[in-house]
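What you see is the complex with one protein chain gone and the rest in place.
Chain nomenclature is as follows: A, B, C and D, assigned in order of appearance, with residue numbering initiated at 1 for each chain independently.
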Amino acid sequence: MKITRRVKEMLSWYEGEPPGVKANLARILMNGKLAGTGRAVILPVDQGWEHGPARSFAKNPAAYDPHYHYQLAIDAGLNAYAAPLGFLEAGADSFAGAIPTILKANNANSLAVTKDQAVTASVHDALRLGCSAIGFTIYPGSEYQFEMIEEVREAALEAKSVGLAVVVWSYPRGGNLSKEGETAIDVIAYAAQIAAQIGANIIKVKPPKDHIEQDAARKVYESEKIDISTLKARIAHVMQSAFNGRRIVVFSGGEAKDIEGVYKEISEIAAGGGTGSIIGRNTFQRKKADAIEMLDHIIGIYKGKG
Amino acid sequence: MKITRRVKEMLSWYEGEPPGVKANLARILMNGKLAGTGRAVILPVDQGWEHGPARSFAKNPAAYDPHYHYQLAIDAGLNAYAAPLGFLEAGADSFAGAIPTILKANNANSLAVTKDQAVTASVHDALRLGCSAIGFTIYPGSEYQFEMIEEVREAALEAKSVGLAVVVWSYPRGGNLSKEGETAIDVIAYAAQIAAQIGANIIKVKPPKDHIEQDAARKVYESEKIDISTLKARIAHVMQSAFNGRRIVVFSGGEAKDIEGVYKEISEIAAGGGTGSIIGRNTFQRKKADAIEMLDHIIGIYKGKG
Amino acid sequence: MKITRRVKEMLSWYEGEPPGVKANLARILMNGKLAGTGRAVILPVDQGWEHGPARSFAKNPAAYDPHYHYQLAIDAGLNAYAAPLGFLEAGADSFAGAIPTILKANNANSLAVTKDQAVTASVHDALRLGCSAIGFTIYPGSEYQFEMIEEVREAALEAKSVGLAVVVWSYPRGGNLSKEGETAIDVIAYAAQIAAQIGANIIKVKPPKDHIEQDAARKVYESEKIDISTLKARIAHVMQSAFNGRRIVVFSGGEAKDIEGVYKEISEIAAGGGTGSIIGRNTFQRKKADAIEMLDHIIGIYKGKG
Amino acid sequence: MKITRRVKEMLSWYEGEPPGVKANLARILMNGKLAGTGRAVILPVDQGWEHGPARSFAKNPAAYDPHYHYQLAIDAGLNAYAAPLGFLEAGADSFAGAIPTILKANNANSLAVTKDQAVTASVHDALRLGCSAIGFTIYPGSEYQFEMIEEVREAALEAKSVGLAVVVWSYPRGGNLSKEGETAIDVIAYAAQIAAQIGANIIKVKPPKDHIEQDAARKVYESEKIDISTLKARIAHVMQSAFNGRRIVVFSGGEAKDIEGVYKEISEIAAGGGTGSIIGRNTFQRKKADAIEMLDHIIGIYKGKG
Partner (left out) sequence: MKITRRVKEMLSWYEGEPPGVKANLARILMNGKLAGTGRAVILPVDQGWEHGPARSFAKNPAAYDPHYHYQLAIDAGLNAYAAPLGFLEAGADSFAGAIPTILKANNANSLAVTKDQAVTASVHDALRLGCSAIGFTIYPGSEYQFEMIEEVREAALEAKSVGLAVVVWSYPRGGNLSKEGETAIDVIAYAAQIAAQIGANIIKVKPPKDHIEQDAARKVYESEKIDISTLKARIAHVMQSAFNGRRIVVFSGGEAKDIEGVYKEISEIAAGGGTGSIIGRNTFQRKKADAIEMLDHIIGIYKGKG
């Protein structure tokens, strides 16, 4: 399949990057059922690391197996599969070349007492495992945010120099942020901007709520009459905040909700111009057939059929 | 255009630097409408990082786009454009060679709980993106100031050895400084001295107020009858504090004010011998035509026509 | 002066390079009297190294002084000045930022018994001296050609990663090549191709003669009726051989001839689509006023006025 | 001038150091009007960094200029000039080889809230600037003293391996020390010992007072009847504490006093066997002619003519 005009346009946003980075972005954007549309759905499975195995996989025990997620992403026709080192090492050979992979290279766990993450993999790991990208989480607002950002930057420089794309999960938390503030529209837009400024090629944020956290920001949202009344409008604002839409931004599934709630949210993300979705628990905690049906529906939404 | 006598004289101040550093300083001083005058106006756009996207760009939504700022700096005939990694990566190819760029290599954000910054880019980034200089913020007074200064020094040694100029944003804050003290004349003069002593080639400070913060300093200002009664006099004192005028010092726009207030302030900066201005929000938060008209007026002031 | 459409088009040929390389190519293409035209005239002064000082400079003893050549290139409004380490070190500070420079980083001398060159400068030297490019000679055909090519490649990879452009002097000689073969059209076209294939951004070759050296090549030139009857036609063929004109190719002055002979040759180079000229001895062996008059005439030819 | 017997003897104290370190110590001891006497007067100018520009230079505004201090040290015939990076960079080329320099490589400022210093220069800086030594401050007693000492040691090891001498400003402060205790004889003697033990080649301390700070020390001073009644006696005790006089120890000017007070103090330092003086503010805050006259008198004292 030839690279579509839309994908070529998207690659042109990354004008400062070496061709290898663009080639890997193209691999992701040209894979699966959404290939060439400029939309993307990615399967991330770092919950075993982040929340523990039972909380992550007990509802659908097949998901304890690392091969399960590779196969799910492939069977559902997704754009890419993202996971920590261990999960990728455990399937990279069997699924070599079968789907673009993103090595999630820092991780936290729920036993931790600090809002920080450990660097758990290297650019070299991503290369030896045939990954297309390397991913990092940052916690803007946290007292560890600057160290985390410095770790990402160091790895991103190295990754790009060897042609790997860089994905940043930008999750505000810690410091003076209220719990509600973590998904406030001003904070999510800010999180997208920060990820873009540190050089992320693909940005992951949570769907923003209509709450405004920062007083200094509220004044501007009110005086400039920035529309935050609907999720669609908020998504559009986040995309604008990601270099006027010149960055790929994918949205996580947000809070647990019923399946219709998921579809509705994704319809608004699609309508607001979000690049796509990155959905973990909502998929692999269902039976595989159900998950594939759900993902098929989501893909349909992004194709404009949902 | 041949290097002017004035610019050659300014380059001679940097006698300890390798020729590459002087070549890059010359590129900045010989660019735009002020080329060769020894004066400089620089566009800095790190507010997306520092204050968030809406607070920075909502007033003039075209400014969400990283290309906008390159084009604004070029169209206004400025000396250089300074921005964080992401903004430069997003335009460095389209605008290759079009205007000298300064990579702002550390950054903070308004979600942060500490008076610190993250190192967000490297000397290698500046080289691969074709920048003329690398820039850092320090917060003299902050409890993080020594770590920040050490980060600058390490990067500055590397930068100069490969011919990049070094710009330091010297913004006193934190520690025992009062809010008013951040722009006190003794503190701003001190901030300029510190930046010069750590090896900055170009120094950015805020326009100083007639307040004096430190008691030990007050005695000297009074006994030596240092004139701080007008902004012009204070600027002259800051320039003197920057190695007797042997360093390039540019002044930020200071607090929000109406356009006549901006012109008046800049007239005093020019009259006091300040090298120039580095103005961000006051420009890109206006419509482009208005911003260019304003910058043209400012350039006129520095040319002695304002 | 803003980057012209033609120069932007030329930069787009180097799509695989980091922005810094394009910025440096832009600096060369946007400098001097031919700025923005897409044509270039470069002053190379490595003859002191290559042929000895008296043979190079005795005709015009002012040229023994390294500052002379910087000033000549500037006063004549050329695009760039190329020289070995010593000549650049001896003027890089006085002429910082005054004209783009190319560090000729390998050199031979006429005392040598082998068709080889010594690597005489490094990428780090080019950076500390503020150069825009690093240059190397290769001798396709020589028994040392592969070592030379490997040295170029190693330096070119490093140079491009730090934003320096790469210039290759591609001079076939040695091995089985006849003296006449060194400027045969098939061999010169081949030399341009080899330089382009090893990653040269700017290629220097000699103007080709209508001789054909290789029997295998002759068959094709005849069967395909490649026009080599005029210098214009041969230049067009060399440009075609340099990636269908998508590389900058400059031609040396060729054999000694009278000034009208020089102008005539350059008219054909210009008519054939050659990017420009790189003329050393023919310029600095004349009195400075005569050299500038000659270069002005040559520049006129490239501007279409000659 | 040949190395004198006295200087050779002094060099022999540093028997563990590589010859390069001794060569640099010899350069300092063989320079200026005290060359060869085994005495030394050094000009230190880090007050701009430490106290701010106005407090340092307003009394004698010529001193804002970094060249002023080089010239003062040369004209007064001093042994060496010590300053932070920026001040040395700004004159190292104009005054290359004119006087031995000491790069003061850590610095604090009066805006700081901690008794710490930032490392502001490196051994590489000292080499590229042609310095003879690298200098560091430690604050014995401060809660940061161990980090400071570790920074000195790390740099000292590197410095000595490349032939640079190491100077330590040993200024007790912080922790449980009273203000008076900072210049107590037991504390100053201790500070000299600590500096010698971490490998300092040249030690700078303040002239000690007859106060005793530590109870445990007082017992010994009393039981052993250590004479601390005169400054001369206290200086002799400090020299003894610096490896029985086998280290170069220079004394700062101490508190502001009239010129006769300065001469009297220095006479006692000389009589007590102190190596010399390191006087900053007392010199550069006077008119240059007065400073030179004063320094000439001081030099006379050390020559035994005062």
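Throughout what follows, a residue touches a chain if its C-beta (ideal position, glycine included) is under 8 Å from a C-beta of that chain, and two chains touch if they have at least 3 such contacts.
All of these numbers come straight from a predicted model, not from anything done at the bench.
Trainee: Going by the touch rule at the top, give the shown chains the omitted chain contacts.
Mentor: Across the whole assembly, the hidden chain touches B, C, D.
Trainee: Looking at C:K33, C:R55 or C:K264, which residue reaches the missing chain?
Mentor: Within the whole complex, the residue contacting the unshown chain is C:R55.
Trainee: Could you pull out which residues of subunit B are in touch with the chain that's been left out?
Mentor: Output for subunit B: 15-16, 18-19, 161.
Trainee: Considering the entire assembly, which residues of subunit D contact the chain that has been omitted?
Mentor: Touching the missing chain: residues 2-3, 11, 18-27, 29-30, 74, 92-93, 96-98, 124, 127-131, 161-163.
Trainee: Where does subunit C touch the missing chain, residue by residue?
Mentor: 48-49, 51-55, 58-59, 61, 64-66, 68, 84-94, 107-114, 116-122, 124-125, 129
Everything that follows uses one rule, which is that only the chains that are shown with their structure count from here on.
Trainee: After subunit B is dropped from the contact network, which chains belong to the same connected group?
Mentor: Groups after removing subunit B from the contact graph: A, C | D.
Trainee: Which chain maximises the distance between its CA centroid and that of subunit C?
Mentor: Between subunit C and every other chain, the largest centroid distance is to D.
Trainee: How much rotation, in degrees rounded to the nearest 5, is required to superimpose subunit B onto subunit D on the basis of Cα coordinates?
Mentor: Rotating subunit B by 70 degrees superposes it on subunit D.
Trainee: So, what's the distance in Å between the C-alpha centres of subunit C and subunit B?
Mentor: Averaging C-alpha atoms per chain gives centres 39 Å apart.
Trainee: Give me the residues of subunit A that touch two or more other chains.
Mentor: Residues 15-16 of subunit A each touch two or more of the other chains.
Trainee: Go through the chains and record each pair that touches.
Mentor: A-B, A-C, B-C, B-D
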